[in-house]
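Missing here is one protein chain; the remaining ones are kept as they sit in the complex.
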Amino acid sequence: MSDRLGIWMIGALGGIGTTIAVGARAMDRGLVSHAGLATLRPEFEPLGLAPVGDMVFGGHEVRSSDFWSSAYQIAKLSGSIDLEIIQKLRPELEQMSSRIRPGTAIHCGQAIEGLTDEGHVRAHHGLRQAVDEIRADLAEFRAEAKVDRVVVVNLASTEPDVDHAALPQDAAELEAVLDGDQVERIRPSLLYSYAAFREGCGYINFTPSTAALCPAIREVAIKAGLPFMGDDGKTGETLVKSALAPMFKYRNLKVLSWQGYNILGDRDGQILAHKDNLASKVRSKDAVLQGILGYPLHTHVGIDYVESLDDRKTAWDFIHFEGFLDHRMSMQFVWQGCDAILAAPLVLDMVRLTDLAMRDGEGGALEHLACYFKSPIDVAEHDLHRQFHELGRYLASKGLAATP
Amino acid sequence: MSDRLGIWMIGALGGIGTTIAVGARAMDRGLVSHAGLATLRPEFEPLGLAPVGDMVFGGHEVRSSDFWSSAYQIAKLSGSIDLEIIQKLRPELEQMSSRIRPGTAIHCGQAIEGLTDEGHVRAHHGLRQAVDEIRADLAEFRAEAKVDRVVVVNLASTEPDVDHAALPQDAAELEAVLDGDQVERIRPSLLYSYAAFREGCGYINFTPSTAALCPAIREVAIKAGLPFMGDDGKTGETLVKSALAPMFKYRNLKVLSWQGYNILGDRDGQILAHKDNLASKVRSKDAVLQGILGYPLHTHVGIDYVESLDDRKTAWDFIHFEGFLDHRMSMQFVWQGCDAILAAPLVLDMVRLTDLAMRDGEGGALEHLACYFKSPIDVAEHDLHRQFHELGRYLASKGLAATP
Amino acid sequence: MSDRLGIWMIGALGGIGTTIAVGARAMDRGLVSHAGLATLRPEFEPLGLAPVGDMVFGGHEVRSSDFWSSAYQIAKLSGSIDLEIIQKLRPELEQMSSRIRPGTAIHCGQAIEGLTDEGHVRAHHGLRQAVDEIRADLAEFRAEAKVDRVVVVNLASTEPDVDHAALPQDAAELEAVLDGDQVERIRPSLLYSYAAFREGCGYINFTPSTAALCPAIREVAIKAGLPFMGDDGKTGETLVKSALAPMFKYRNLKVLSWQGYNILGDRDGQILAHKDNLASKVRSKDAVLQGILGYPLHTHVGIDYVESLDDRKTAWDFIHFEGFLDHRMSMQFVWQGCDAILAAPLVLDMVRLTDLAMRDGEGGALEHLACYFKSPIDVAEHDLHRQFHELGRYLASKGLAATP
Partner (left out) sequence: MSDRLGIWMIGALGGIGTTIAVGARAMDRGLVSHAGLATLRPEFEPLGLAPVGDMVFGGHEVRSSDFWSSAYQIAKLSGSIDLEIIQKLRPELEQMSSRIRPGTAIHCGQAIEGLTDEGHVRAHHGLRQAVDEIRADLAEFRAEAKVDRVVVVNLASTEPDVDHAALPQDAAELEAVLDGDQVERIRPSLLYSYAAFREGCGYINFTPSTAALCPAIREVAIKAGLPFMGDDGKTGETLVKSALAPMFKYRNLKVLSWQGYNILGDRDGQILAHKDNLASKVRSKDAVLQGILGYPLHTHVGIDYVESLDDRKTAWDFIHFEGFLDHRMSMQFVWQGCDAILAAPLVLDMVRLTDLAMRDGEGGALEHLACYFKSPIDVAEHDLHRQFHELGRYLASKGLAATP
């Protein structure tokens, strides 16, 4: 297929966006393996997914930076990106940065506002104009980068928790709100997702900012026959939880308490140190266990900012459970992963699979991508294995022979 | 159904056998919950499995003890059995001990020999006679306990590793060997399993003593139309491994090294401190990861004796893996479980399901029980979730509505 | 020496008080070893400390219970007390309960109030009367139990944090406050400690309730020539911290972050789930590291309530540090201890050493006991080893030959 695929990243120069860009280029140059990217396993070849090396990158960003500088900083601070690799990719990374546009910060909350750089936030002249400007960015990208299809991915910092009752309830009300200026009824993520669907793009909400795919927005997407999925990429502690909890169920071991603590530094941690932003996140992480186990239990999800860790997120989970003769036992795990490294390939996987859906004219929630999310839209199943089984069934329907 | 089910336990007064006996009685008296026993979850009710409270217990044992004394010792040492509960059950436990018979220790290896008590090991007058005596014990149990079906379960200490090439290769050669006296070609577990099948019993090999279900023995069972399954119950560290490894596969995270250390005390640990006996165990634990992940990787399974821990087995696993951009990350887990507590309900689950197979005239390897074993006979699948899925499919064929 | 020593415990029937009582009786009967009690090591013999078996127990309690019931409940819930041991001690434990008196709950905060039982809280008729009633209890104990010296130990639940500026500033103001009824200026712990000193007792503040030994109270004690020490027993996570932090200093390894999480159930955890009460505790735990390391660093002390754990407190600490070439490394520890088991022998140690001071006419802060406290009064040194070294020096001055 000769078509070209564009990825438009909201929060393009953050840790995940930068890691995606570096990874795509490094893979194309053969500098690194395919590790982390499930859709590059040989079993997926029959699907003819868009080659990672041909993808074109663009995006919005509210901070002053570029792919090279951001990659360099990550290489120095967390070490998750190899300095020699980006030294080799420097010209490409600098060139790719020309497709980054200033973002919007309307009603994004204090924590995120504190991160913005002058000249990188669009002036606010009404919601409708904000949306139109985002749409113009997307249209320009499509035209200049000569891409046939675009998938927009939300990688921006977690917004403060939103009151869903105050959000527009359907597409009509949404249009009315965009024509007014009640900024407190929206969040930036909603403006981006709206613009994406109006420009015919697929959309992946990788963050816990649930305004992005609220019912009114989904109505817009479904009417346009466009695919989307979210919320909140399942990368670390929650991934492990959803892989492990079924085991307790199989053995009828009663989980009494599942206590989890996440510590992390970097921008992500800084934002989550704000109570409002944290609320969005914790809600997303907390539903998983009861969903899988089928009974109420004591759970706790702590997230604390530890600056020195940078992006080397560390999680400690303590699981207290009761077995035969009501005897109590425990299990603990420590997860030490780099969030951007874990997240970046999931985004690439999903962009390729969203593109597949677009090529086949499939709109609506891509429920088969549930295994990638902490709070999968329209999917009640949190068991990672059953979620992955569903992905396998979907892919089989697309011609995949072997179960991946 | 008015039939009664008998369980005959080889190594009846060890930690697992004692815990099974206490648990069955305690459940019958409503002193404890059903935790640990999957087949007592409401979803399983339609199967009409044999009630745990009606099961009749008997078994072989080479040490001098009884259910009450053994339970009391466990209550004092590891605390996994509640003292007050067994004080209430004392008369029943003492009465149940009357069905224990002396075992055989022919060619069982030095470690196990060291545990035997005088008067509790049958004198050795030839293999055939040994087998006949075991058969007589089983026949007597069936008659006196008035049970309709018997499932024999091997819970004895791990035997030294066996050279499978030296074992009898088919049923005919097996008969010849039993008529001779080349004791070094057999292991006690083989004598027990042979006797079991000749007495029309189902058989579960919960240990890593693979002589028990070697091909020649299976031939005997299959000819008799009797069900069996093994080897080596999946209770702790390996259970977690087989639940967790698929997650790395889904995400294409390349596991570089999976290093595991188990520390435990009690009789089990003492036996495994013997190199020959350890070999049987480690082989059984080590195949799991490569089987699930599909590529060779560095693995290590250490088992060390730490007397003070008694049956509070503790395992530390360190998993080193590579993700996107070939970045290395790690995960660790610590499992602190009581082995007998974890094992006992699996045995009860399997006895009930083996009984179900016998009622329906199913013989041969019960492959649907693979999720209960480290080295499931005739099953290549080690992924716990796929194994459990298979169990679900089998049970659906038996009329189970909901996936368990 | 023929004199008898009395211990008066505030919060006598809580986990620590009960464990002390059981332990003292069990040791006297030879049912358990001396583990946990440093002053029973042979090196301490030359000091001629009061024999643990001869101590007489009394105390205040605001809940309805007795030593036997409380011990039985602990045996069942956390298993830290052996059921058989208390079955043997039952008559003694029941008899000892006759010396428990109702306590005061004046301005103790909502969390503690919620725990009190009717009939076990003295009616409130003014601060002076409250103090007089406590004094009467102590005087009666001294007379009826025929003890020569009494050490009062505060083991009651952590009070809400107190505003030290609002407390009476000196002994004169204290007397005035006690004659008035501004209950919001005091805490129960202050009434108890005042009464103790007025009755000629030594006083150990094992809790973080700092009102107990505020400056005005200390003035009373010093005038009376009575010894005291506090605050907050160093039993678990903080103990480890203060043992480990010096190591980083010796090696000039720069600790960047020391992140600690404590999870626990039982009454203690329940009280600390209240924000006000937690504040007292966390302040006490947090000063240790900077004190030892000598530079500011990122620290965090989390305490969360996990009901199922009961008294099996579990702490996870993550230490992030920088070494040569500014390379970052980490250390983690998990502490799984039973708080009452760890605390009880420290109280007995200190009661014996306080008694020693009283016998030798030493009043004021017993600075040599700093190693037993998270916030040792008048001692800036938090390094456990230097603190213990100081105890050794003091004991040497009392005739101890060998360094303990």
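For clarity, chains are labelled A, B and C in written order, and residue numbers in each chain start from 1.
Note that a contact is a pair of C-beta atoms (placed from the backbone, for glycine too) under 8 Å apart; a residue touches a chain by one contact, two chains touch by 3 or more.
This structure is a prediction, so every number in the text was calculated from the model and none was measured.
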Of C:271, C:344, C:357 or C:400, which sits in contact with the chain we cannot see? C:344
Any idea which of C:87, C:169 or C:330 touches the chain not displayed? C:330
Just to verify: which one of A:26, A:334, A:348 or A:377 makes contact with the chain not shown? A:334
Could you list which residues of chain A touch the chain missing from the display? 76, 79, 83-84, 334
Residue ranges of chain B at the interface with the undisplayed chain: 256-257, 259, 261, 263, 298, 300, 302, 304, 306-309, 314, 316, 318, 320, 328, 330, 332, 334
Residue by residue, what part of chain C touches the chain that was omitted? 19, 22-23, 26, 32-38, 40-41, 80-82, 85, 239-240, 243-244, 246-247, 250-254, 322-327, 329-338, 341-342, 344-346, 371, 384-385, 388-389, 404
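Assume only the chains that are shown with their structure count from here on.
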To the nearest 5 degrees, please report the angle of the rotation taking chain A's Cα atoms onto chain C. 180
Express in whole angstrom the distance between the two chain centres, defined as the mean CA positions of chain A and chain C. 49
Taking the mean of the CA coordinates per chain, how far is chain A from chain B in Å? 44
Chain B touches at least 2 other chains through residues 334
